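Here's a structure for you.
Missing here: one protein chain of the complex. Every other protein chain is in place.
Going by the order they are written in, the chains are A, B and C; count residues from 1 in each one.
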Amino acid sequence: MRKTKDNKSAIRKETRPDRIGKSAIESPDLSIDFAGIKLKNPVLTASGTFGYGEEFAEFVDLNKLGGVIVKGISLKPIKGNPPPRIWETPSGMLNAIGLENPGVDVFLNEKMPYLRKYDTAVFVNMFGYSLEEYVGVAERLDGAQGISGIEVNISCPNVKAGGMAFGTDLRATFELLSAVRKATRLPLIAKLSPNVTDVTAFARAAADAGCDGLSLINTLLGMAIDVRCRKPRLANCTGGLSGPAIRPVAVRMVWQAARSVSLPIIGMGGIVTGEDAMEFLLAGASAVAVGTANFINPRATLDVLDGIEGFMREQKIADLREIIGKVDAG
Amino acid sequence: MRKTKDNKSAIRKETRPDRIGKSAIESPDLSIDFAGIKLKNPVLTASGTFGYGEEFAEFVDLNKLGGVIVKGISLKPIKGNPPPRIWETPSGMLNAIGLENPGVDVFLNEKMPYLRKYDTAVFVNMFGYSLEEYVGVAERLDGAQGISGIEVNISCPNVKAGGMAFGTDLRATFELLSAVRKATRLPLIAKLSPNVTDVTAFARAAADAGCDGLSLINTLLGMAIDVRCRKPRLANCTGGLSGPAIRPVAVRMVWQAARSVSLPIIGMGGIVTGEDAMEFLLAGASAVAVGTANFINPRATLDVLDGIEGFMREQKIADLREIIGKVDAG
Amino acid sequence: MPSNRLHRALIVSHKPVGRGYYRLVLKAPEAARSALPGQFVMLRVSDTLDPLLARPFGISAVISRSSLEILYRVVGKGTTMLTTAKAGQSLSLLGPLGKGFPRPEKKTVPVLVAGGSGFPPLHFLAQRAGSRTHLFLGARNKECLPPADIVRSFKELADKVHIATDDGSAGQQGTSTDILDAFLTKTERREHLVLYACGPHAMLAAVSKIAAEHAIPCYVSMEERMACGLGACMGCSVPMKAGGYKRACKEGPVFDSREIDWSEQVLLKLKR
Partner (left out) sequence: MPSNRLHRALIVSHKPVGRGYYRLVLKAPEAARSALPGQFVMLRVSDTLDPLLARPFGISAVISRSSLEILYRVVGKGTTMLTTAKAGQSLSLLGPLGKGFPRPEKKTVPVLVAGGSGFPPLHFLAQRAGSRTHLFLGARNKECLPPADIVRSFKELADKVHIATDDGSAGQQGTSTDILDAFLTKTERREHLVLYACGPHAMLAAVSKIAAEHAIPCYVSMEERMACGLGACMGCSVPMKAGGYKRACKEGPVFDSREIDWSEQVLLKLKR
């Protein structure tokens, strides 16, 4: 697959008159152009919930996915937080993994070769504990083969420095993303924090810094307590809330962001079914990422894809462009 | 019941040496002094989920509750938002009632007389569309009989002006609460918005403005879309997410706020059982409010109360002070 | 103070009855004793937190002094889950709730109009109202009509059952309101007729209009989304002509059709 980055800001693709009409509906067109990246379909995997692809290859033909967003990568290997790291909550879960990862060099040497075997877009989620580290990772990724885009995580609630500290401060967000922008020619997608008063301000900051797309949302900061031990359920004390519980917040933020900037958006947060995904597309996302659902059903990505396709057939929708952002909010 | 407001900032009550030891555990002491208000127990009803008490009197002996927080009251009657106003989500619900209420005068003339018949603390939740309206309501409540305290809602996500517009701006929060503070001698409880980057800053602003306590959290701003009609599920487009889905976010915010100010806190958000309530108390809340759970079980308040009492017995805890804020966060 | 409206109701029987419907018989003596046609109950379909809220269902019959009947259509998550409840288990039941249909007077000839899955409360009304009743049933096609057993039961209870389907696969071709209008037009003594309708909003608006044209009293049962069923959440509001809203669960679900602001109603709710 060729991964072009021309015609960056466009979510659009050329009209194909031959695919309009009845026959088109029988096999609806799910391909999209996301920030200049051609995707077979809008279904991606949310970072940190799909490993580096390999973990799920037994269940999902990676070639069928719109793309894989890998677990967050940093300059140096990171050990992560002590256990317990996860806790289940009503229709959701808390995690405080602490961004455990083998570092960018090991990733490029040991994980990318596997992913390159597939004809699917690869997005590398990355982060740092300082601006310099972010830039360092971006520089290394810039040279690497087979990477369609970089998803910059400025919103991880589970590390003290870095992560959310950037993503909840407008100025820091702008400066960080601007610096990363200079460090790479790859398409840049800013993954925004939902733990802010006004997500649209951060969306604009990302646009101003030259990003090509947005991902939202990351997890909501949460906490649960073991009332008998009187200790937090997570050793890290607080963690990130994900899963269906947060979907209404996620749909709202995607909708708000889509109305305030023209960048294409990867929507995520609690997607389990094709209909869930449709909510995000209608709210204005050009693609979606399936996260926590992978844990309860390793084939969730394909089920979501089938659901979207089935819905388009049922509703006689030939092309995703007839859906994206098309909620009638009165 | 006498409702004093001396010794405002204290959550504490006098030690009663006669109640310590084994016998105390057999009937644990659930009474608390919340901002100078004596409560029989820490279980209150969250505003907007328990009507004006009367609606639930058939299921709950109001005399058994720590207190009733009534549906939000404004200066003039308010019609509310057009339907649909509610939508169910995974382990939660969205609402955009739009603060429908009969206005402060009707409230005082028609609803308060009923509540005064009970020996339970009454907290009046109130709001306005302008600072002047907030002040106006506070002034009227100030003179009224049988009101233990005012809960100032600066966090309703469902009205365009007012509500959340105040609660997400630090300066507006401080000015509004200061003005309301001047308008009444009743204990003032600020109900904070969870839709902010840093809830502790708002907690401090409320303390600085002279509030006597905090309530948190109000609902998270959310949205759901009917994918077949391509319309928001709520006529108001967005709404407030409540219920068990948001509990981890609520516990986290209570914990953060309790560590940053010394005001007593009413914790709420997804409480369904006594154990859920214990999480809030351990996180630092001095009292709890049961909200959405009233809809799925009209006796939820009493079940929560029984659960807390049973837990204290099981754990041989004689007094709530042994619990409040006692999470060991390492 | 155990309320006599909050029950653990034993499932006496629970069976599919065709056309996507289930018949659920619940033992809840206090509820059965006091239930009136048009009232409803809130049922929790499971003890988990998803689905969270109880579901409202009209009472379709009182079976004995201690049991009542619910007829429900499987439409989504909650009703699908409900189908797995077995006889012998019990469910949390809140009710009877709301105000029922005003009781037909002695001379009244009740004209019942049911659209979609709106027939259950009307079935209970037919059961109580006696044999003068006329029933109008409308559906897209035969398969969308109420279950055959229920149609039979209506035929036993009522004077006449008038059926219309959009495609003519059963009864006359047309909508229930078409045949209702024709019936009213040709009926000579209209002074004792009273309309009772339940179904989708668009159909209720149409029935309401016809009632006004023929100057016949008309009561409609408004099935709004509900969270509490008790008048506390303010979620189930119905727009009133006089301005403001009333709560379907408390002041309704049955309203005099002239009270309702159908313009706004229809505009906003065409979805249902």
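Couple of notes before you dig in:
Definition applied: a residue touches a chain if its C-beta (ideal position, glycine included) is under 8 Å from a C-beta of that chain, and two chains touch if they have at least 3 such contacts.
On a predicted model such as this, the values are computed, not experimentally measured, just so you know.
Considering C:Ser34, C:Thr48 or C:Thr185, the position touching the chain not shown turns out to be C:Thr48 (whole complex).
Across A:Phe34, A:Trp87 or A:Trp255, the residue that sits in touch with the chain not pictured is A:Trp87. The residue from A:Glu26, A:Asp61, A:Glu132 or A:Asp328 that touches the chain not shown here is A:Asp61. Where chain C meets the chain that is not shown, the touching residues are 46, 48-51, 77, 81.
One chain of the complex is left out; on chain B, the residues touching it are 90-91, 244. Taking the whole complex into account, chain A touches the unshown chain at residues 48-51, 55-56, 58-61, 71, 79-80, 82-93, 95, 97, 100, 226, 229, 231, 235, 243-244, 272, 292, 294-299.
One rule holds for everything that comes next: only the chains that are shown with their structure count from here on.
Chain A and chain C have Cα centroids lying 45 Å from one another. If you average the CA atoms of chain A and of chain B, the two centres end up 36 Å from each other. Across the assembly, chain A contributes residues 90-91, 244 that each touch 2 or more other chains. Residues of chain C found to touch two or more other chains are 49-50.
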